[in-house]
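See structure below.
The complex appears here minus one protein chain, its other protein chains still in place.
As written, the chain order gives the labels A, B and C, with residue 1 at the start of each chain.
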Amino acid sequence: MIFLFYTAAIVALIATIAVIVSTNVVHALVYLIISLLSVAVIFFALGAPFAAMLEAIVYAGAIMVLFLFVMMMLNLGQATQDEEKAWMQPRLWIGPGTLVALLLAQLTSVLFTQDVAISPVEVGVLDISVLLFGPWLLAVELASMLLLAGLVAAYHLAKK
Amino acid sequence: MIVLILVATLFVGGAIAWASEALDARMPRVVALLSLLVSAVLLLVFSLNSGPDVGSPGGQWWILASWSWIPRFGIALLVGVDGLSLLLLLLTIFLGLIALGAAWDEIKERVGFFYFNLLWTIAGVVGVFTALDLFLFFFFWEVMLIPMYLIIAIWGHENRAYAAMKFFLYTQVSGLFLLMAILSMSYLHYVQFARFSFDYFDLQNIALVGSLQTWIMLGFFVGFATKLPIFGLHSWLPDAHSQAPTAGSVLLAGVLLKTGAYGLIRFAVPLFPEASDSFSSVAMTIAALGILYCAKVAFAQQDIKRLIAYTSVSHMGFVLLGIYAWNLYGLQGAVMTMLAHGLSSAALFMLAGGLQSRFHTRDMRQLNGLWAKLPMLSAMALFFSVAAVGMPGLGNFIGEFLSLLGAFQSNPVATIFAALGLVLAAVYSLWVIQKVLHGSLQVPNEYSNAADLSLVEILCYALMALGLVWMGMYPQSFLDVSEASLLYLQSLSGGAA
Amino acid sequence: MQNWIGLLPAFPLAGFLLLVLSRGRMTKTVAGIIGAGSVGLSFLLAVMISIEFLNSGAQPFSKTLWMWMQVGGLDTGFTFFLDGLTLVMILIISGVGFLIHLYSTGFMADDPGFARFFSYMNLFVASMLVLVLADNLILLYLGWEGVGLCSYLLIGFWYDNPANGYAARKAFVVTRVGDTSMAIGLFLLFSQLGTLNIQEILLLAPTQWSTGSAVAVAASALLLGGAVGKSAQLPLQTWLPDAMAGPTPISALIHAATMVTAGVYLIARTHILFELAPSVQLIVAFVGLATLLMAGFTALMQRDIKRILAYSTISQIGYMFLALGVGAWSAAVFHLLTHAFFKALLFLAAGTVILSLHHEHDIFKMGAMRRRLPVSFWCFIVGSAALTALPFTSGFYSKDAILLAALDHPSYGMLLWVGGVLGAFMTALYSFRLVFVVFFGKSHYEQRDTQQHDDHGAVVENTSPAMFFPLLILAILSLFGGLISVPVDAVFANGALHEEAHASQFLHALMILIPILGVMISWLLYGSLSYEKAGAHLRKQLLVSPLGGLLNRFWFSGWGMDKLYQTLLVQPFLALAQVNRKDIVDLVFNSLSYVARFANSALVLTQTGNMRWYAISLVAGLVIVIGLGVWR
Partner (left out) sequence: MESIPYEHGLILAAILFVCGLVGVLTRRNIVFVLMSLEIMLNACGLAFVVASSRWQHAEGQVMFLMILTLAAAEVAVGLGLIIQMYRRFHTVDISVLNEMKG
C-alpha cells in the first residue's frame, strides 16, 4: 500500500506539473486525466474506494470529457499553440513562483508539526451514505441545487 | 393621540399626494394643502382647548403618551408635547403652509413626488418635536432629512447635486455622532439598571461622571450643532439653501434648523448638566464667533440666497448663545429667536425665490433698483430685512434682546462681541436693500416685464409679517406658553448650568 | 385726558399704516391731510395733556397700555411715563413736527413719492414719541431704533441716487454702533439692578452703587455711547453732514429738531446714573466741548448750505452735552427746546431757498437773494440771530445759561467756559457768513437749462400758506421762545436753571459781546460792500498761506474723521470680506473631500482589470495572513 501511495503520488506530481507547463491544450488534458487517475489510486491506497471510484468516473470521466468536447468546439489550432509558447517566458514565472514557494513553505512548516501515521482502514460506502442521507441531507440538497444552477447557467452561457 | 393623528395625516397625505398625480397634475398640491390644513386645524383646536397636565412630570406636559414598540430594547413610541414643542409645532405647520404657497406655482415637474417629500419632511419634523423616546427621535430625525435631500437633489437649482450631497454627508455624519451618543446612553442605562431604555425620563436617572458625560454630551452637541448650524460646521448650509427650491429653503431655514436648537434645549443640556456647564463658555464663544464671522461673510456674497443663508447662521448664533446662557431670559430669547427667525428667514428666502422666478438670477449684481418696478415686493423685502436687522417691535428683536440679556449674565465678554453682530447685521442688510431695491432700475432685459406679487404671495407675506409684528408687540402670548417647559428643563439640570 | 396718552403715538402710527396700505393710490391732498393731520391731532392732544398736567401740579404720571414681556425678573410693559421733561419733548416733537409736516405738503408737492414720504414721516413721529414717553429702557430702545430706521429711510428717500443710499446707510450703521453700546449698557444695568424701568433704576442705582464705582462708570459710559451716536457727537458725528442728502424737511425734523437731540434726552433722563459717575460726566462735558469747537470750525469752511447747518447742529448739540456734562440738566433741555425752534426755522428757510433755486446747494452760487427771497431772508436773519445768541433772542437765554453753568464747574470751569465762548464766536462767524454770502453781495446764480425750463427757471419764492405759516410760527418762537420756562425742575433734583449768575460782570458782558464781535468780523469778511474786494482779498491771503490752506482742507473735510474711519475700519472690512468671499471654513471641509478623492485616484491604480494581477494580490494577501499566523 505504501508503495502504491508513493508511486501514485509521484505520477500525480509529474502529470500535474506537465499540465501547467504544456503548451498544447489536448496534451494538457491528457496529463490532467493521468493526474486525476493517480489521485484516484491514492484514494484507494488511503482506504477510500468510494471516493476513488467517484474521482475516476466523475472527474477523470465526465468532467474531462466535457473539457475535451469544448476544446474540440473551440478548435484551437497551431496558432494558439505558438501563442502559448510565446507567452511561456521564464520571467513570468518568477513572481508567482516565489509567492507560491513561500506559501508551500508555510504549509509544510505547519504540517510537519503533526506526527501521526495513517493506517488505511477502509471507510465504506455505507458509512458515507449514512452521513449523506443523515446529517448532511441539507448539504446534498444544496449541492443538487448548485448543479441545477450550473446546468441552467451553462446552458444560457453557451447559447448563442 | 393627537400627535399620532398629526403624523399620520402628513404621512398618509404625502402618499395620497404622490398617488393622485396620476389623476391630475394639479391634484397633489390640493391634497397637500388639505392635509396641512387638517393638521393646522387639529393643532389649533388642541392648543386652544388644552393646557398643561398637572399630573405629568414637572406638571408641564400637555400630552404624554406611550405605546409599546420594541420592548426587548426598551424602545417605545413615547411622545410628549409641552409648551416648547407646541410653539415649534405651530411654527412647523404654519411654515409648511407657507412652503406650500411658495411651491404652488414654482414646481412643475414630478409634482406628486415633490409634495410627497414636502409632507414627509414636515411629518419628520413634527415627529422630532414630539418624540421623547430617543430611538423614535432618531428615527424621525432621519425621516425628515432624506426627503429634504431629495427635494434639493431633484428640484434644486444649477448646482443641486453637489449641494444635496453636501447636505446629506454633513447631516448623516453628524447623525452618526448623535446615534452613537444615544446608543451609549441606552447602554449605560443597561449597565446601571439592567435593562435597555431610550426613554427620556429613564435616561435622566443615569449617573454620569466626568469625561464620560462630556463625551456623550459632545456627541449630542455635534449632532444638533451641525443642524443648527454653529460656526465651523455651517458650510453645508449656504450651498443647500442656495440650491434648494424655494419651498425647500423655506422649510430648511424656517424649521429644520430649529430642530437642532430644539435638540440642544431638550436633550443636550438637561441630560448632561455638569458637562454642559463647563462647556458653555466654549459654546458661547463659538456662538459669538459665528455671529460675527457669518455676518461678515454674508456681506461679501453676491448670490442673494447664499447671503440670506449666511445671515441665518449668524442669527442661529444668538440661539446658541441664549441656550448656553441657560437662564430663563436666554432660553426664552432662544425660543423667540427660533420662532421669529423662522418667519423672517422663510420670508426672505421666499422673496429671493420670487426674484429668481421673475428674473432667473440670484446674482445681486444683475438686479438693481427694483423699487421702481416691483413696489410691493420691495416693500416686503424692506420689511423683512428690517425685521432681520432686529428692529424693536418685530419678533427678532425680542429674541435677540432676551438672548443677549440672558447671555450677559453668564458670559459678558462673549455677549459684547455677539452684540457687535447687531452692527454687522445692519451693514449687510442695508447693503442688500441698497443693491437690490434702491438705485436705478436694472434687470436682465429678457425678463423686464416681471409682474409684482401674486395673490398667493401677498397672502403668505402678510401672514408672516403679521406674525412678526405679533411676536414683537405682544410676545407675552408666546413667552407664557414656553415658560413652564423652560423652567422644567432648567429644573432637570439642577436649576442652573 | 392723560389716560389717552397712548393715542399720542397712535395717531401718527395710524397715519403711517393708512398711507402704507393705500399703496400710493391716494391723491396727494388726501395723503397730505392724513400725514400732517395725524401729527396735528397728536399735537392737540399733547397740548391738552400738558394743560392738564401743569394744572394738576406737574405730578409724574404713567400708564401701562399692555404687558409687553415678562420673563423672570424682567417685567416690561408698553408703559408711557409723563413728567416735565417728557412733556417738553412731546410738545417739541408733535408741535415742531406738525409745522414741518405742514411745510412738507408744500415742499414735496411735486414729488412722486409724496405718500411714501409722509408715511415715513408719520412713522418717525410715532417712534420719536414712543422714545420720549417710554417708562423703561427697552421701550425707549424701540423708539430709539425706530427713529434710526426712519432716519435711514428718509435720508435715502430719493433712492435713485446711490450717494443718497450711501449716506443713509452710513447714518444707520454709525448710529447703530452707538445703539449697540447702549444695548450692552442695558444688559449691564439689568444684570446689576434687575430692572429696566427708568424710574426704578434711578431710585435703585444710588442705593446700590457708590459714587464713582466701576459699574456706574461702565453703565453710564455705555449709555453715553448710545447718546453720542444718536446725537452725532465726537467720535460718531460723521454721519450727520452726509445725512443732508435727504429732503430738507427731514433735515429740519430729524436731523435738527428732534432725533439728534435724543441723546441729550437720554442723558437727561438717566442723569442720576451720570451723577454717580463723575468721570463719565466730565467726559460728556469734554465731548460736548470738543464737538462744538470741531463742528464750528468745520462749518466755517463748508460751501453746501445744508452742510453748514448740519455742522451747526452738531455744534449746538455739543453745547447741550456741555451743559449735561456740567450738570446743568435744565439748561440742556432748555437749549434743546430753543434749538429745535431756530434750527427748524433755519432748515425750513434753507429749504425754501433751495426749492426756489432749483436744488442749488452751493452758497457761493447764490448771493444777493435778499430781494428775491424776502421771506427766507427774514427767517434766516431771525434764525441766525437766535443761533448766534444775540441778546433777547431765544438762543441767547439758553446759551447764556449753559455758559454760566460751565463756568461754575469746580475744576475745569474756566476751560469749559472759554471753549464755549470761542464756540459762540465761531457760531456767529459761520452763521452770518451764510447769511451774508447767500443774501448779500452780487448774485452768482446761474439758471441751469433756461431754454428748457422757461417758466421754471426763474427764481420765485414759494410762499404758499402751507410753507409760509410754519416759517412764521417758528420765527416767532425763535425770537421769543426764550421766555418759555421749561417745567423740568421737578425732574432734576439739582441742576435747575442758574437763576443768579456767579460770574463777574466782566465775564458776563464778554459773553454777550463776543457773538456780536463775531457777526461784525463776519460782515468784514463776507458781508461788507467791499466783500468783493477787501474781504475776498483777505480770504485769499488766508487760504494761500500754507497753514491756512492746510487748515481749510482739514476743516472742510470735517477734521478728516471720515477719511480716518474709511482707512481704519471700512477698507479693512471690505478687504477682508473680499478675501473671504468663499468662506474659508468651507475650504477646510472641502479639503477632506480632496483627500478622499486623492486616495481614490491612488487606489484606482491597483484596479488593473487584469485577472492574474488580482489573483496574485490575493495570494500575496494569503501568504501575509498565514505568515502572520505561522511565524508570529
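One rule holds in what follows: a residue touches a chain if its C-beta (ideal position, glycine included) is under 8 Å from a C-beta of that chain, and two chains touch if they have at least 3 such contacts.
All of these numbers come straight from a predicted model, not from anything done at the bench.
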| item | value |
| --- | --- |
| Contact list for the unshown chain, restricted to visible chains | A, C |
| Footprint left on chain C by the chain that the document does not show | 603-612, 615-616, 619 |
| Missing-partner contacts on chain A, residue numbers | 1-2, 5, 9, 12-13, 16-17, 19-20, 25, 28-29, 32, 35-36, 39, 42-43, 45-48, 50-51, 54-55, 58-59, 62-63, 66-67, 70-71, 73-74, 76, 80, 83-84, 87, 92-93, 95-97, 99-101, 103-104, 107-108, 111-112, 114-121, 123, 127-128, 130-132, 136, 139, 143, 146-147, 149-151, 153-158, 160 |
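The working rule: only the chains that are shown with their structure count from here on.
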| item | value |
| --- | --- |
| Chain at the geometric heart of the assembly (C-alpha centres) | B |
| Touching residues (chain side chain C, partner chain B) in the complex | 20, 23-24, 66-72, 74, 78, 138, 141-142, 144-146, 149, 152, 156, 159-160, 162, 165-166, 168-169, 172-173, 176-177, 179-180, 183-184, 186-188, 190-191, 573, 576-578, 580-581, 583, 585-586, 588-590 |
| Chain C contact footprint on chain A (complex, rising order) | 95-96, 99-100, 102-103, 106, 109-110 |
| Contacting residues of chain B [partner chain C, same complex] | 231-232, 234-235, 238, 296-297, 299-302, 310, 327-329, 332, 369, 371, 375-376, 379, 386, 391-393, 397-398, 401-402, 404-405, 408-409, 412, 415-416, 419-420, 422-423, 426-427, 430-431, 434, 437-440, 473-476, 479, 483 |
